[in-house]
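Shown here: the complex without one of its protein chains, the others still in place.
Chains here go by letter, A and B, matching the order in which they are written, and residues are numbered from 1 within each.
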Amino acid sequence: MENIYLPDVVEIADVRDETYDTKSFALRFLKPERWKTFDYRPGQFVEISVFGVGEAPFCLASARNGAEVFEITVRRTGAVTDVLHTLRAGAQLGVRGPLGNGFPFDEVKGRDILFVGGGIGLPPLRPLIWEMLGKRDEFGKITVLYGARTPADLVYKDDLERWRSREDVELMVTVDVADENWTGNVGVVGSLFPKAAIDAPATIAFVCGPPIMIRFVVTDLLALGFADKDIYTTLERHMRCGVGKCNHCLIGDKYVCTDGPVFSYQQMKSMMDPG
Amino acid sequence: MSRPPVYVIAKSHLSAWVEKMLETAQVIAPRVAHGPDVAYGELEAPEQVAWDYSSSLAPLKRFLFPQTDTLLRWDKQADDGLQLEPAYDDTERIFLAVRPCDVAGVLFLDRVFTRDREDIYYLNRRKRSTLIALTCAEPGEHCFCVCAEAGPFLKQGYDLQLTRISDEYVVEVGSEKGAALVGEAEDLLVPAPEVLMRARRELEQEAKDRFADDKAYFAAALRQVTFDQVPDHLWDEMAERCLECGGCSFVCPTCTCFLVADSEIGDAGARERLWDSCLYEAYALEASGHNPRAERRHRLKARFFHKLSYQFAKPLEAHGCVGCGRCITACMGSNDMPAVTARIRRGAL
Partner (left out) sequence: MPHVLTTCPYCGCGCGLYLQVAGRRMLGTAASGGHPVARGRLCAKGWHAHEVSTSSQRLRKPLIRRGEELEETSWDDALDVLAGRFGEIKAANGADAIGVLGSPRATNEENFLLSKLARCCLGTNNVDFSARLAALPGLFDLPEYRRLTLSATCLDDIERADLIMLWQVDPAEEHPAAASRVLAAVEQGVLVIEVATRSGRLGRLAGIRLSPIPGTELQLAAGLLHVALAGAEPARAEGDSLAASVDSCTPERTEAVTGVPAQEVVRAGEALTLSERPLVVYSRGAALGPQGPEVLTALSAFGRVADDAADSWSPMLWLSTYCNSQGARDMGVVPYFLSGYQPVSDQDVREKFAHAWGAPPPAEAGLPSWEMLGKVRAMLVMGDDPITAFPDVAGAREAVADLDFLVVQDAFLTPFAQAAHVVLPSATFAEKDGTFTNTERRVQRVRKAVEPPGEARADWEILCDISRRMGRPMEYESPAQVMAEISSLTPTYADLSYQRLDEGWGVRWSLDEAVAAKQAMLGETAADDEPPSVEQCAAPAVDDDFPLILTADYALESWAADKLVVNAIGLRRQQGADRPTVLPQVEISLREAENLELRTGARVWVRSRSGEMEAAVRVSEAVRPGVVVLPATLREAAAAVLPSSSNPETGVPMLRPCAVRIEKT
């Protein structure tokens, strides 16, 4: 019987600063053969152990490639992430996963795809964007709209550059508050919709970001004519076991860790949780 | 099974049978703790079994899903990188003379810890456990198992089920494990005569009649909770009377929420899971500080949704209550299951 609570040991291969409070970590299994069974889909997450401090869930933030590492993007918010941010390449951590349900992929082939990310919401979308770009012919128009509070809060600056320079994806970036060097859009991410030429009935939307941003964006998308079932997002809750046993991540009768974290707006509407 | 499934053992032979059990496994049975308190505990000697007890302070989950359960250990000083050692409990246990409601509780836990993914820690202990139920002729002060269809006699799920009839105990075999246990005590047990089996059937009917006091209005409450029809003010009133002690979660045979926490002393550390209660304010608190269940009335509503709704009862094949009545004793306010379901029934839309 598999032990769903037993982590594999990984080592930090690389650390990259994204913003003043966010870092990306590239992780490599200590036992390389584990990589073969670590078959994950965009939208899934892992539970990372900082042994002695605890575990925390992070979405898988990189597309599978030949390098046999996977990335997580971590913002400093609590005990585990505080310690994680002090660690360098070579440090050992634990990983359990992949966990959760992942974004739909095959089911949305042939449709236009709209990605809407806010701040720390871009990490879960990033692997999906790259995977879709990797099978570009199977999808229609691909649009990426990304917003952050200030230019300093934008993550994945390299990826943004690469997407910007491609012909087969439209990228628009905005900030709530510009700095003196910013020449791009200013405003919330929803303000990009009129500029993006979206054909709602033909499009599937993937929206990730802080809860309040999701609320506003979903309202805008519905107004544009999107169907409930064509809007997907990732939900977050306090998680402990990550495998549907400890009950902390329940929303109504749905476990964010196993029934989610990806939910369609149609599903979300029927999820009964008080408060 | 090649043997007839019903036996009888004389009361005077019980000690000898328990002696045999003690040779092969840890035996856990109701023991007097202090004064009127009886609790399931490890036996050192057969005389310690409190055969005529009413109920145990704590349910069987204490042994199969302990309040503090070590999941893994590590030592960072190890030369060959970080080594993680899972901590498995390989103790063989015989649970003797446990109440049918508590067996029903274990059967519920079986489904919780198998559903979707298997919990190796629970299942490892569970497969090494033998359940010997002792049926109830009389209800205890707070019992309502008939309302929860978890007693006073079980149809299945036990390895053995004992029923006391004057100076003898009828022993029903419910599994291979039970049959094996009987097989090891051939000299003490004999097949039960028809007259005794009839007496046992009659006793079951009498017992059900005695237990028939309607103490929990489940049907109405199940419906209201499932369809979110319980008016908010009821949850509010309950919240005013909840002191967030967590007692209901801890004494309930079917509650299983847990926290996972690490601790270290020097280079050696362990990861444990600890019982938690969904009534605690910090239950759903996220690292960001956002708390989706900040209001106590929301937490109460979520608790009873988890316990009673069809959305959970369907995959778990039962709602989360065996009618043991421990929450009536443990609640510092008045939010026990019978009181809550009665309030919902009276006050629902």
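Note that a contact is a pair of C-beta atoms (placed from the backbone, for glycine too) under 8 Å apart; a residue touches a chain by one contact, two chains touch by 3 or more.
No experiment lies behind these values; they were computed from the predicted model shown.
When you scan B:Phe113, B:Tyr169 or B:Phe250 for touch with the missing chain, the hit is B:Phe250. Only one residue from B:Gln83, B:Thr114, B:Gln229 or B:Ser263 touches the chain missing from this view: B:Ser263. Take subunit B: the residues that touch the chain left off the picture are 31, 33-37, 39, 41-42, 57-58, 62, 66-68, 240-241, 243-247, 250-251, 259, 261, 263-265, 272, 274-277, 280-282, 285, 289, 329-334.
Simple rule for what comes next: only the chains that are shown with their structure count from here on.
Within the complex formed with subunit A, the subunit B residues making contact are 71-72, 74, 76, 81-82, 84, 86, 112-113, 115-121, 123-124, 228, 235, 256-264, 269, 271, 273, 276, 278, 283-288, 290, 292-295, 297-298, 301-302, 305-306, 309, 311-312. Looking at the complex, you find that subunit A touches subunit B at residues 1-7, 9, 30, 49, 51-56, 77-78, 80-81, 92, 94, 211, 236-238, 240-241, 243-248, 250-253, 258, 272-275.
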